[in-house]
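For this depiction, one protein chain was excluded, whereas all remaining protein chains were kept in their positions.
Per-chain numbering from 1; labels A and B assigned in written order.
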Amino acid sequence: MSKFLKAFLFASVIFAPFAASAVTVASWGGAYTESQQKAYADTYSDPSSIVFENYNGGLGEVRAQVESGSVTWDLVDVLPGDAITGCDEGLFEDISDEIAANAAPGPDGESMAEDMENNGLEYHSGWDCCVPQIFWTYVVFYDPDAFPGEKPDSMADFFDVEKFPGKRGIHTWATGIIEKAMVADGVEPNAVPTVLEKQTGALDRAFEKLDTIKDHVVFWSSGSKPLELVKSGEVVMAIAYNGRVGAANLAEGENFEYIWEGQVLDQEYLCLTTGAPNREAALDFMWHASTPEAQAEQAKYITYGPMRASGIPIIVNNEPWGPGGVDIMPHMPNTPERLAVSIVSDPQWWSDNGAEINERYAAWMGN
Amino acid sequence: MALPTYATPIQRTYYYAYLFFCAVVFFFLVAPLIAIVPISFSVSPFMVFTEGMLAWPPDPEAWSLRWYRNMIGDCSAEVVSSTVPCSTKWMKGTVNSFYIGIIATFIATVLGTMAALGLSRPHMPYKALIMSILISPMIVPLIITAAGMFFFYARINLVYTFTGVILAHVALATPFVVITVTATLVGFDMNMVKAAQSLGAKPMRTFFKVIMPLILPGIISGALFAFITSFDEVVIVMFMASIDQLTIPKQMWAGIRQEISPVILCMATCLVILSIVLLTTVELLRRRAERLRGIKAR
Partner (left out) sequence: MLLRSVDDSQINTVFPNTFEEYKKWDKEKDELPPEEVYRALFEELAYGDKIQVGRALTRMNYSKSGWKSLIKKTSRAIKKAVKKDELPDNYKDFLIEANEKWADPTYWYAMGQMVNNQTSIYYWNAIDRTFDQELNVVQQEEDRRVYVQTWLKTLKVSIYVTVFCLILGFPVAHLLANLPLRYSNLLMIFVLLPFWTSLLVRTTAWIVMLQQKGVINGVLVWLGILSDDGRIAMVYNETGTLIAMTQILLPFMILPLYSVMRVIPKSHMRAAQNLGAKPAMAFWRVYLPQTIPGMSAGGLLVFVLAIGYFITPELVGGKDGKLIGSWIAYHLKTTLNWGLTAALGAILLGFMLIFYWLYNKIVGIDNIKLG
């Protein structure tokens, strides 16, 4: 017995160092990672050198890997708040010089950063360690059959349970919903981040607005839930990830309507872990995955929008871009008209205040 | 334990109420599993009974083997869904899960039984302390244990190896064995050990011939707990396993932020059928063995 055990332990220790040879990319899994596989890895010069690993967000694992010195994830797909924190803490490597030198410029020679600024984004420290991926949004959607008469089309309607009776599906954390409440309270969508940052009492306003629908809410915590809630009639409207609604409409023959007003755009970044075992290969893949072409390509598989402004024309000029010869732009969050009524979530503000607001939100839910 | 013939009507009522209550509990235990079987054959990625499924006569359009084919890695066009990625990972996960689970169970059962035997001795020093340390992996929230273990295992180069995952699962599963075996040992009469030893049996022989047969129900339920702990464990696997050690839970939790994959229902259905077959076979074999030995079942 003990002999067997020893041999077994010994063998696995010996074999352990051979594990990493391909670039490991940690991402969210599911359909999202599938779209990354197709858009980035399959179009890469050596597709087999890229392996996707799943994680469920947050920097816990990354910090554990970096602090203990056993890094296996070369690249991590993160939300902007985590990009900022990871970069500040040195969990992700500062590669701002390499990005300036190697990231693909836009068609008019603009740098990647300028290309992103053209899309309404502002520099934050995450840009030093990471390359952009896609925009996704928290969008409200509904089944048109649930509203035979007038149909809701604004955040004010979402928060108006007298005009549109029925339950609402919202998520169990604060990001996105705070901004929507501000819009429903009459703040111009584009101005919401500034108001939240500058105006004292803005948060109280948001929570007061949330109070008005408190008794008409079903909370969800996994992305497919809101669709099941709406489909089964348990709620009449829900907030969801727009990609999930897009997939239901495009591939599952559903006919859900979006309310683009007050959608909250959030971003995704691909960051290089400090001490990544395959640093050079990982960097090369980063340059590939951040080209406007690759980002536009991803829209073929999931309705998330390129973060580089120059990715959009590629899609628009080549419609039908979607699966099975359908136009994809009607399902994309970042067309100019839609951006005009949207909020681009401010990652710096959230990384400053997120913990506190989430506690407050939880207290609000629980009471 | 049928009712004796002399039972009073009140006793009868109690008895049938008791049987009814047990039946309800059994139903409560398995009802959700029965509910998922039809849904695993649905064509829709939503986990609800669709209208087509409830229609009579049955609507063939609403039913399919789509998710089963996805599970075994058949990614042909009619199977592929834009929301549920298709891959061979489920099969790989199944193999790994059984591999890790069986080895971890074996080690945990041996260690746990030994620990329980030692701890149930009346004169064992520092009993309470040892016990608290042993069961602490159960009490400290798993995610903290996982992060702590990660740092520890990283130092000895065991993260992202099968050995690391198995050892971590052993640490988690052992307390279950300890608790169930100690519970059984309470009703155990230590005089039997003395008797065996006074008759000349060596400690090993005493254990296998006297102690083990008597506490076997405890050991088996401990081993079951251990196996299930490992088989269904996701937090540690998320921290300590790379894609090479992909297990079923790890695959199930992939992409959970966006979608609970309908393939998990297929996996569950398959495991349910497998375990019915296994458990029934074991029971039939046991009866056969009993018949052959000429012992009548109790």
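One rule holds for everything that comes next: a residue touches a chain if its C-beta (ideal position, glycine included) is under 8 Å from a C-beta of that chain, and two chains touch if they have at least 3 such contacts.
Computed from a prediction, not measured in an experiment: that's the story for all the values here.
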item: Option from B:143, B:212 or B:289 whose C-beta touches the chain left out; value: B:143
item: Residue in contact with the excluded chain [from B:96, B:113, B:163 or B:182]; value: B:182
item: From A:110, A:234 or A:293, residue that would touch the chain that is not displayed; value: A:234
item: Residue ranges of chain A at the interface with the undisplayed chain; value: 56-61, 63, 82, 85, 87-90, 125, 172, 207, 217-222, 228, 232-234, 348-349, 351-356, 358-360, 362-367
item: Chain B residues that touch the omitted chain in the full complex; value: 1, 11, 18-19, 21-22, 25-26, 28-33, 35-36, 39, 47-49, 119, 127-128, 130-132, 135-136, 138-145, 147-148, 151, 176, 178-180, 182-188, 214, 217-218, 220-221, 224-225, 228, 232, 248-249, 252-253, 256, 260, 264-265, 267-268, 271-272, 274-276, 279-280, 282-283, 286-287, 297-298
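Quick note on the criterion: only the chains that are shown with their structure count from here on.
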item: Centroid spacing, where centroids are CA-atom means, of chain A and chain B in whole angstrom; value: 36
item: For the chain A and chain B complex, residues of the former touching the latter; value: 1, 5, 8-9, 12-13, 15-16, 19, 24, 28-34, 37, 51, 53-57, 60-61, 64, 67-70, 72, 222-224, 227-228, 231-232, 241, 243-244, 247-248, 250-252, 301-302, 323
item: Chain A-facing residues of chain B, complex; value: 44-48, 81-85, 107, 110, 147, 150-151, 154-155, 157-164, 238-239, 242-244, 250, 253-261
